[in-house]
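Missing here is one protein chain; the remaining ones are kept as they sit in the complex.
Each chain carries a letter (A and B) given by its place in the written order, and its residues are counted from 1.
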Amino acid sequence: MSAKHTFISDVLVVGAGLAGNRAAIAAAEAGLDVIILSLIPPRRSHSTAAQGGMQAALGNSALGKGDSPDVHFADTVKGSDWGNDQEVARMFVETSPIAVRQLSQWGVPWNRVVAGKRKLPDGREVEDTKDKEGYITARDFGGTAKWRTCYTADGTGHTMVYAVDTVVCKMGITTHDRIEAISLIHDGVNCLGVVARNLRNGDIVTYLAKSTVIATGGSGRLYAASTNAVICNGAGGAICQATGIVPLGNMEAVQFHPTGMVPVWILMTEGARGDGGYLLDKNLYRFMPDYEPKKKELASRDVVSRRMTQHMRKGLGVDSKYGPHLWLDIRHLGRKWVWSNLREIANISMNFNGIDPATSLVPVRPTQHYTMGGVRTNKDGAAYGLKGLFALGEAACWDLHGFNRLGGNSVAETVVSGMIVGDAVAKYTLGATQNYNYKLIEDFVKIEEERIKNLISGKNGRENVYDIKKGVENAMMDHVGIFRTGPDLEQGVAKLQELYKRSLKIGLRSSGQGANPELADALRQPGLCRTALSICYGALMRTESRGSHSREDFPKRDDVNWLKRTLAYWKEGSDLPTLDYEPVVCKELPPGDRGYGESSAAGKDK
Amino acid sequence: MELAKNLQTTINKSHGKTDLYVDLAQSISGILLVGFLWMHMLFVSTVVINPALFDTLSIGLDKYYLAQFGIPGTVLLIIVHIFLAGRRAPLRLRDLRIAWRLTRMMNHYDTWVWAGQVITALMIGIMASMHLWTIMTSWPLRAATSAARVASVGPADHSFGGFEFPFFIVFYVIFLIVGEYHAGFGLYRIFVKWGWFERHKMGWLLKGITVIIIALGFTALYTFTQIAANLPAGGAIH
Partner (left out) sequence: MRQLTFSIFRFNPNIPGDKPRMQEYKLEEQDGMSMFVALTKIREELDPTLMFDFVCRAAICGSCAMLINGRPRLACKTLAKNMPSRITMMPLPVFKLIGDLCVDTGTWFKDLQIKTEAWVHTNKKFDPKALEEKMDNEVAEKIYEPDRCVECGCCVAACITANIRDDFIGATGINRVARFMLDPRDERSDADYFDVVGNEEGTFGCVGLMGCDDLCPMEIPLQENLAYVRRKMAAAGLKLQFQGVKVS
């Protein structure tokens, strides 16, 4: 049997967020025929939820003076806890200012420098100079030495997504929305495209291309409490890992954002603290300066999240029926500032909690936010294991972020890697051709059709997909959180293995006809279980603490044994990933002190 | 739009600035008609102060041929306005069904107000013609003749069983409300579209003006009935 429709193009981009769209533009500019697939209309991508801004060393704002790609580089490497690829970081920091300026030409209404003196909430007086007036300004973000985060109020991601999509539109690039890639087609050497399911009518379709680009975002929704959109489940990485030859890198590196709003877990941007917001405990005491005298609320996210958890463990959290939480206080920024520069989060607190942050405290708790890991690629974005397969953005482990990402570096990564990887894709594709046996493609389609048939008939079992989904979400919360221990992780692995086995026995409760949503969930679930296991098992095996991976039984960073990157393969028939490791090369900046966090504080005590 | 994009739109496209002029003309004709109506009501209301003043004004209008040109001009304006504004109304049955269903379902204030405008437009079309007919047939306009008309009761013919109905007073009460509703909200909508004033405040202002004018109209109607009561018997219109 063959698919209902087959589409052939030079380049196939899976995912139409900022990364996917930007890469597609680069490929189309090279004259290539590009098709973009998207689960949803592109402008609804999770990239729009990036509120605070994009880091680029422009050095225009008062406290950004003296900034340069070198300073940005050092911040990024320290933020990553020396876990990232410094060659990638170097390319990134050099390109980011170009990306911001190009976006400016494409229409992003970046906020600009307004000359004059002003007083910051902490009492410092700063002056924006006349010569910089009208250039793109920046705000403060965690873990940065300079004010470097360019923004449009707190709708930065939204304006970037819209500007980039206008270019896709203008260039006439083909976008197919409501299409979900459900498996990769490959011959063990080359990636040939994907088998996809049309979410409008349930048809199985195939997309064949010389190069396939995975830009499907992160896998935050494996956790019950995540700031991520509901579509961010890591399915793009999962279909790559399912080939058995493409590894996921550093999956145990999961970021928790300090300020997810209780109890809906919607993000309160880091810009709130960047603009001068405080974190308070149940006594309304500002506790962060005690832990982090230098960076206070603006240490890197992994550090702030741990400090908050530590503080709540001391019994100083605010009790609620959703468990303890802390307060985010931005009242002192004033109504005008809150309702203009932080309007989106003001709206969110009003809409979902009935709280006006200009006058009231917002309940917050560290919440799963970002996956530094993903499909492991080289610095060109080419995935390990298959030729013609690329990955970028949060879906990839290009490895800009190592074990902790700085706020403002992810939305920057999307467009910057879109430019760099997009160009690499174009270069590869221009010199490539595609050669395949059509039978191979039909076989891949047949596998998926068989899976669908079995899910509908319940041939393999009658497990309820939603029970398994919830099981995974809870296991991840309970066992692979901010602080991790060996026994806890072992239990987690065992639970997830059990859930994985059950996920192979899912049977639908509905007919599965048409664009049935239960079928979509059921097709995805085994892959999501494998991804969850890769996170949990990787965390168990990494016996050190680095960045956001914090082992209470191994509290120190171990550069002797663990200056390396985890690669998680999934061999067919296995119920655990096969882990492999590759060295992390610190080309420019040798491992040292971050200047914030527990080890830095311990160093000073001596 | 799904469908529209698949149609021939090149040769049928509106060319040049037609749509602008039509839209401008709709707004301008509306503003002029509101101006006319409000002036008309102010003039009529002079009867409250003094019937003689009413007569003087009326004579003046005739003397300087303002009525002779004004009435046909207004009629022409109304016809133009019907054509221009009418094209916005849901005229096809399909459109009417959609509009009615959505209006009821959404229960949105301004949309209801607009539904009211469509209905009052139809009523004004009929009632204005009747009004015009009765005036033209009892020319010239004087406080006494108007009073007699307003107060007349008919048919009062015994061959119809002595049935009496104060037709004109009821007619004018309805016509007044309907006309002022359409004018007040029509002006509101013009201002909304061109955005010269803050919408909600301006809405209240126009509602206020409309209520005042309706009140003036009622007072004038009452005055007419009083004048009619004091007229000598047989002073009724022909």
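Everything below uses one rule, namely that a residue touches a chain if its C-beta (ideal position, glycine included) is under 8 Å from a C-beta of that chain, and two chains touch if they have at least 3 such contacts.
All values reported here derive from a predicted model rather than from experimental measurement.
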(request) Check each of A:293, A:323, A:487 or A:514 against the chain that is not shown and name the one that touches it. (result) A:514
(request) Check each of A:57, A:136, A:272 or A:338 against the chain that is not shown and name the one that touches it. (result) A:136
(request) Check each of A:177, A:498 or A:580 against the chain that is not shown and name the one that touches it. (result) A:177
(request) Could you please point out the chain A residues that touch the chain left off the display? (result) 40-46, 48-49, 98, 100-102, 104-107, 109-114, 133-137, 152-153, 155, 158-159, 162-163, 165-167, 169-170, 175, 177-178, 200-202, 229-231, 263-264, 266-267, 321, 340, 344, 347-348, 351-353, 465-466, 508-511, 513-518
(request) Name every residue on chain B in touch with the hidden partner chain. (result) 1-5, 9, 13-17, 19-20, 22-24, 88, 90, 92, 94-95, 98-99, 102-111, 114, 189-190, 192-196, 199
